[in-house]
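These notes are about the structure you will find just below.
All protein chains but one are shown in place.
So, subunit A:
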């Protein structure tokens, strides 16, 4: 990425001026804390870091994702300002006061000749750390009595940071999104291919944005896509089928290709290496198997039934179990079979938790042969949980009554039941539960024919 990139366009200019303004008098005390926010890849950290680099300001840049404990943050800051020896003086699990004490001690030895900057990238992670950390860092200047400014970079607005108890309000800067017309094209055109003219590349970028802008505004991602597909764009040029001025022809060539890219490589269904390889041997027209194409999972026989039972338990109201799974279930009352709130599709409401007992009861009635309650049947439930096909809810009462939810989709269950269903009854059950779920309840006649069919079976 070129250094001038961020200075190239007007949107940011006013923001930049203000940011640079703050940093322009390094020998004076600066504002204690600055909060910069904006969407991903709007150039926040790039701008700040390049200013730091260009003006040669003393700074400590820390990514908060890395700071799994506040100790690591202190460590990095101290070693950036005062060298690793100073950082080594920190005790084993340093507290905030340890940090402040050590900072004071060190800065009295080597007082700041110009403002020191602590840059905290992905500052939203700070909210998960010690609750006193953020307010303290915001007024660190006061605490350590040194010319230091904390710059927080985040994708989230400041309102989401403000602690309940209130704190020092930092200086806020917003990095606006890039506009499609000017800025993105300008920036993306910066890394044009050396062997082609910048104009060609700019027109390529225009085409690319025409396809991708609706789904993706992430500059980094767009650059990646631009690089990936450029060779395909240039293909007609290299073959001599088109000239650089033949934009329409080039567009016709690249457009479907980009559409395909949006469905595959952008979603990382196909890795970028595979995508490039496919471009190279395009003639074979091999269709790459995308990631989600391998959705089928081979499961042991009883696991399949357990999963089906779990699905039925999750999406059918417990009251209806007796009707669906018992051979002799009393008389069917036509009125008020389902309560009003149950008439909304359960698929819209999502899976409901069910106890183990209910799962096992449905399992025994669904599976066609007699199954002993062996340890391996139960261990299959826990292995389904580790495979995240089921999920366990409520961790308090695991011994007595664990509760589960089924976390697979209807399509998945249908695929599974298609492989195991030797008996028609199960398919009927599934279909029936579908009928109930999908608001077709009002067409009671079809429902009751289904029920009576079931009854006959």
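Going forward, a contact is a pair of C-beta atoms (placed from the backbone, for glycine too) under 8 Å apart; a residue touches a chain by one contact, two chains touch by 3 or more; residues count from 1.
The working rule: contacts and distances are computed from a predicted model.
Colleague: For the chain not present in this complex, what protein name does its UniProt entry give, out of "FAD-dependent oxidoreductase domain-containing protein 1", "Origin recognition complex subunit 3", "Proteasome subunit alpha type" or "VPS35 endosomal protein-sorting factor-like"?
Modeller: Checked against "FAD-dependent oxidoreductase domain-containing protein 1", "Origin recognition complex subunit 3", "Proteasome subunit alpha type" or "VPS35 endosomal protein-sorting factor-like": the hidden chain maps to "Origin recognition complex subunit 3".
Colleague: Tell me which residue among A:65, A:172, A:349 or A:419 touches the hidden chain in the full complex.
Modeller: Among A:65, A:172, A:349 or A:419, only A:65 touches the chain that is not shown.
Colleague: Have a look at A:40, A:53, A:252 or A:418 and name the one touching the chain we're not showing.
Modeller: Going through A:40, A:53, A:252 or A:418 one by one, A:40 is the residue touching the chain not shown.
Colleague: Touching the left-out chain: which of A:90, A:254, A:366 or A:413?
Modeller: Residue touching the chain left out of view: A:90.
Colleague: For a quick check of understanding: of A:101, A:139, A:174 or A:193, which residue touches the chain that isn't displayed?
Modeller: A:193
Colleague: For review purposes, identify every residue of subunit A that touches the missing chain, sorted by number.
Modeller: Against the left-out chain, subunit A lists 40, 63, 65-66, 68-69, 71-72, 75, 90, 92, 94, 191, 193-194, 220-221, 223-224, 227, 267-268, 271-274, 289, 291-292, 294-303, 356-357, 372-383, 386-389, 398-402.
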